[in-house]
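Just one protein chain is left out here, and the rest sit where they should.
Chain IDs A and B follow the sequence of writing; residue 1 opens each chain.
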Amino acid sequence: MWQYIIKRVLGLIPLVLVVSFVIFMFIHLIPGDPARLIAGKEATYEEVQQIRESLGLEKPLFVQYFDYLKSLLSGDLGYSIQSGAPVSELIGERIMPTLGLTFLSIGWALVVGILLGIISAVFRNKWPDYLGMLTAVSGISLPNFWVGLVLIQLFSVQLGLLPTGGADGWQSYLMPSFALGAGIMAMIARFTRSSLVNTLKQDYIRTGRAKGLGGNAIIFGHALKNSLIPVVTIAGLQFGFLLGGSVVVETVFSFPGLGRLLIDSIQIRDYPVVQAEILLFSLQFILVNLLVDIIYSFLNPKIRYE
Amino acid sequence: MIQTEAITQEQLDKQRQGRLYSFWKEFRKKKPALFSLFFIGFLVIVMIIGPYVVPYDPAAPDYNKLLESPSLQHLFGTDAFGRDILSRLAVGARISLTVSISAVLLGAIVGTVLGLISGYFGKWMDRLIMRICDVLFAFPDLILAIGIVAILGPGLKNVVIAVSFFSIPSFARIVRSATLESKEMLFVEATRSIGASNRRIIWKHIFPETIPTIIVYFTMKVGTAILAAASLSFLGLGAEPSSPDWGAMLSKSRDYIDSAFHLVFFPGLIIFLTVLAFNVLGDGLRDVLDPKTKD
Partner (left out) sequence: MERLLQVNNLQTAFRNEGRLQTVVHGISFHVNKGEIVGIVGESGCGKSVTSLSIMRLLHDTPGEIINGEIIYKGENLTQLPEKQMKKYRGKELSMIFQEPMTSLNPVLKIGKQLRESIQLHLKLSKQQAHEHAINILKSVGIPRASDLMTEYPHQLSGGMRQRVMIAMAISCEPSLLIADEPTTALDVTIQAQILNLMKDIQQKSDMGILMITHDLGVVAEVCDRVIVMYAGRVVEDSTVEALFASPKHPYTKGLIDAVPKIGSGNQRLYSIPGTVPNPKNMPIGCKFAARCNDVMDICTREEPNLLEEKGHSCRCWLYHDQQKEVNI
């Protein structure tokens, strides 16, 4: 087990290096002189030169990347062009609301999605199944920004129950997490259904019935664990969808999180912030998938014992 | 020897024709998918003739009719410039669908070629391509697209590139596994022994076998692409804010959410229905074309 985890972690190092290199190249890929981009249009030649030197842009690319990695490891993510504040500080202010929103969303999506999937599988090809899968396919097709706007209209404008935005108190998390989680809930529901339906066809389910087990003992005792193992993997992949979605949903709700910081920074061309954020989102995604792999191996005795 | 191949080819064509017929016979039974196909067909017609038949000029402002609620004259109401929303949506279909379909097409072509090469040649080529895909997969879809637009600048052309980028690795993987499967099939072994070139084997024998998978996946990805492109436009990174692109229309409408909700409602509804149609059609196609992936 530990061996497996260590192997997986070591296996990720090349991927993380390549991903960080791609993100490092970000500033260099933007058309134009990076130093001038960062200094701004009004900057004098001397100012641009100074930035070039302070960023080490005259050094060979490889050395620059090495420096970049070194500063990353020491927690230095560069400085914002806009405010001059360290990027790590800007991100530090925004990370908690976004994490809260993300976990709340994936949490309810998992619970509701799995339940919906189980109901659909148990009542396969009967009306609860059709209803559940109609909900699911609709959930996948809904634009989350639209869901957000409709929710604002309904609960803030019409009913006056919830705040339209911000991150003050738990009430301001409700609508964003609903909008953000809906699509993932739908995908988890679909996947749970098909996985459970598939599991219920397996020979060992027949063995269970032959023992005299009832429907609930079969589903909860025998089928669910088997069918949830692949669902874990899907939930991990959907996490990327969640990270992307958070950018949009945070914009809809003026939610003070990382997603909005990203869009704001792109609009004012605050490239160091953009770069750091993309790195952060990608690392988070890689990390979650590592975690999912570990959970997967823990749930699956075939891997756990080898 | 040549004759052997001729027979194989003929049999293959016949087999494929028969498949097309049995496909239709099966597909006809999937009512939701069939209905979605009609809906998409309707959208395509709107896309083509929309600009010529809409009741109002989608770009012409009418300052006597600002932010009007839906009425018989303006079924979906008017926007902040008094422009007819229905007309704008109809004309916008061309932008939204062209952007998303061409993005997926681009991604599908690149991904398919990579997948075919990877699956057919295997070895280091396979490893290289799959590692590249891993790197692309390491970026969450929309974040990758946002990053690309941040580099290239906003605009529809760049949205197409950004959205196509995240379709590449998934197409490559799915075509690769379909290739591996059909590579093992007997007739490929047979043609290889006759001495056909690799390119011919891939093009004539392996690629046709992967088409059903590609069609299914393509349909589903168009839905995702519409959502992604609309999201980018909504964030102000895609279409010009003044253009009748569906996402851009929604982006502007946010300011009027408490006074003119129809501005928010109808563009979103159209996006939702279109994506839904592609997803339902994709599901139906998968059930018929790729039944092994069905529950």
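The rule we apply is simple: a residue touches a chain if its C-beta (ideal position, glycine included) is under 8 Å from a C-beta of that chain, and two chains touch if they have at least 3 such contacts.
Predicted model, so just to flag it, every value in this text is computed and none were measured.
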Next on the checklist: Considering all chains of the complex, which shown ones does the missing chain contact?
Outcome noted: A
Next on the checklist: One chain isn't shown here. Among A:174, A:213, A:237 or A:290, which residue touches it?
Outcome noted: A:213
Item to check | Chain not shown: contacting residue from A:200, A:248 or A:288 | outcome: A:200
Item to check | Chain not shown, touching residues in subunit A | outcome: 200-214, 217, 221-222, 225-226, 229, 299-302, 305
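One rule holds in what follows: only the chains that are shown with their structure count from here on.
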Item to check | Separation of mean Cα positions, subunit B and subunit A [Å, integer] | outcome: 23
Item to check | Footprint of subunit A on subunit B - complex, ascending | outcome: 131, 134-135, 138-143, 145-147, 149-151, 223, 227, 230-231, 234-237, 250, 253-254, 257-258, 261, 264-265, 267-269, 271-272, 275-276, 278-280, 283, 294-295
Item to check | subunit A residues within the subunit B interface of the complex | outcome: 15, 18-19, 22, 26, 29-30, 137-138, 140-146, 149-150, 152-153, 157, 193-194, 197-198, 239-245, 247-248, 251-252, 262-263, 266-267, 271, 274, 278, 281-282, 285-286
